[in-house]
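Reviewing the structure listed below.
With one protein chain removed, the remaining protein chains of the complex are shown where they sit.
Chain IDs A and B follow the sequence of writing; residue 1 opens each chain.
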Amino acid sequence: MEFSIYDFSTLTNSIHEGLSNSFSPTWVMIIEMSLVGLAFLGLFAVLGVTLVYAERKVSAVIQQRMGPMRVGKWGLLQTIADVIKLVLKEPLMNRQADKLLFGIAPFIIIIASFLAVAAVPFAKGLHALDFDIGILYVSAVSSIGVIGILLAGWSSNNKYSLIGAMRSGAQIVSYELSVGLSLLTIVVLSGSLQFSEIIESQANGWWIFKGHIPAFIAFVVFLIAGTAETNRGPFDLAEAESELTAGFHTEYSGIKFAFFFLAEFANMFIICAIGATVFLGGWMPLHIGDLAGFNAIMDFIPPIVWFGMKVTFLIFLMMWFRWTFPRLRIDQLLKLEWKYLLPINLVNILLMAFIGLMGWHF
Amino acid sequence: METLDHSEEITALESQEYFINMGPQHPSTHGVLRLVLTLDGEIIRKVEPHLGFIHRSIEKMCEKDAYTQIVHLTDRMDYLSCHMNNEAVCLAVEQGLEVEIPDRVKVIRTLISELTRISSHTLWWGVMGMDLGAITTFLYGFRDREMITDIFEETCGARLTMNYNVPGGLMDDIHPNFQNRVKAFLEHFKKKLPEYDKLLSNNVIFQERTKGIGILSKEDAISYGVTGPAGRASGFSCDVRKKHPYSAYDQVDFKEILDETGDCYARYKVRIQEMWESMNIIEQLIDNIPEGDFKAPTKAVIKLPKGEYYQRVETARGEFGVYIISDGKKSPYRLKFRSPGFSNLSALDHMARGSKIADMVAIMSTLDLVIPDIDR
Partner (left out) sequence: MMSIIKYFKDIYLGVKSLLTGMRVTGHYFTHPKEIITQQYPENRDVLEMFDRFRGEVVLLHDENNEHRCTGCSACEVACPNGTIEILSKWEINEEGKRKKAIDQFVYHLQMCTFCNLCIKSCPTDAIVMGKDFEHAVFDRSELTKILNKPGSKLMPGIK
């Protein structure tokens, strides 16, 4: 079995062939799907632990603190200890809560994250689902999460939760538009909704550089709307700690709370991964025109590392936002979307179509 | 929780008002204050503060204590301006004893008052940011406050409940390091205070959240008795340091910060400006502490002559008054505190009506309530 860090398709193909030799096609599909599912479960666990740790450390340094330092060297085991604590905690439920909805709400949220992460291309050939409508799929699936938030807020039988859920509903429905439109701005240039093709089209340069100013504007809009989509940073109205105690997940504890927590960080990863794929070339290395030597050095770095670096950068940006800005009010949040982001986006997409039509992009 | 009346059929466009309990345990009430909000969606129709969760009957306790013992109880009322509270009691007692207070005491009391004011305002700034969702400001505010509490710890022996005043003077002389530390703090804080503006005051989200929110007119401020920075932001000139100078405030040159707008942003701005003004006062006094005793001689058991005594001071929150009725014994017959927080809270309902829950948090934090000050 041949294995290369630069191209995972050899690995995945060999697994597929190996399985096909010994099982019928139906069994092959079932086994492969469970393997992918297990891989994503592992990915989510790792993501949750590392991102929570990263957030705590980043916020600590920004605030001139040290962050977790006690459990393990540099507090590295702190989040693992937290996970153990959350798993062992008693899942409490409000006596007058709607038991069924209260129980399934966290699962809806986490399932939405799982569905969305399936379309993320991690490296060449490391891609669970490569639809021809990848972008459409992701934006459709990621908005399922809001149903979970609404259910959680409604079923908790808590007024704070309900207000938080209603806020979240209004917020995600609005910002879904901006996320979609800013992604479409790049689709105008790439001519495809398929992630692998979008990445291939960036082999000679990332869209954020090739697409002139409209691409940059689209990127900024995507960052803002993406932050709002994940209920983070200055847009965390749904859980606004100082107003609504914890918003929609006030009544949750133990493992169910851990699901909300994990989904928040997983969504952050997904939004950053899609932003990196569409605007920053996914796993494509940085290439500058004809500089053959420079390009060769960049090619030496494996694609999965490139992808990781880009996602890390975007995640850091989102953390930086969160730990700097005050929170918006609900009417200001909607004003920002409908009066600023959406008109800018629409003009921007026209501009981009014009540039694409004239062939002015690189 | 209010049960809804289902007897009438609710038509599609009719909206119902509902109640929400903000507190006693809520992250933004900064203590055990319970606010019963009547809401229509997110719009506040009525705010009803319920007090008394940490009532410790300090006024009653004062009636059995000697005058020296009263002072330390006032630390525990408005703990963020503890020195000013102590000073008010001591000034009232000194007024009755008719003792001549050494100049050194007056200057040191003024210096520590202004340091306390800065420390209270830095804490308020941090908490204000946190209430509006910018958690980082909280730690920056505490960082700068830490230097002041260190100064207090070195000179007074405690960080928060200092009890540095005694009737007739001070408990101890200032520590030899005091002047150097204060100068080091001023140098540090002059660099950090512009950062407050960069991080919060000029931030577009912050301005959107505070401008035009919770407007209190000058007339309303006077009729509700809203004093301190909250009153001055409405144009109500009420600075006791200017109107009725006590301690060394008649020796220093400073401005009374006034604003006309009366919204949350005006209250915010007034407090930021007051920090600069306090630094100005400290700078004028820090090198001019006169030599002398740190305490005027008083009898071991203080007995006030029969009569009534009132003394007001300007704390970080507003006008704090001490009213003593003495019947000539060693403890007061009755003692009443006029706390600024109580009057400021009374205007909350007027200011918050018609705004949203998120605005409510901003209004609360610009009033800068300290709950033990309200309940006593």
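Here are some notes:
One rule holds in what follows: a contact is a pair of C-beta atoms (placed from the backbone, for glycine too) under 8 Å apart; a residue touches a chain by one contact, two chains touch by 3 or more.
Everything numeric in this text was worked out from a predicted model, so none of it was measured.
The chain omitted from view is touched by exactly one of B:47, B:156 or B:347, namely B:156.
The chain not shown here is touched by just one of B:84, B:97, B:199 or B:374, and that residue is B:199. Remark: the omitted chain is touched by one listed residue; of B:63, B:146, B:220 or B:349 this is B:146. Residues of chain B in contact with the chain left out of this view: 65-66, 68-69, 71-73, 136, 143, 146, 150, 153-158, 161, 163, 166, 171-172, 175, 195, 198-200, 202-205, 300.
In the full complex, chain A touches the omitted chain through residues 58, 61-66, 69, 320-321, 323-325, 340.
By our rule, only the chains that are shown with their structure count from here on.
Centre to centre, using the average C-alpha position, chain A and chain B are separated by 45 Å. Against chain A, in their complex, chain B makes its touches with residues 18, 20, 26-28, 42, 129-136, 138-140, 143, 199-200, 203, 205-206, 208-209, 356-361. Those residues of chain A lying in contact with chain B across their complex are 59, 62-65, 159-160, 163, 234, 236-237, 240-245, 323-332.
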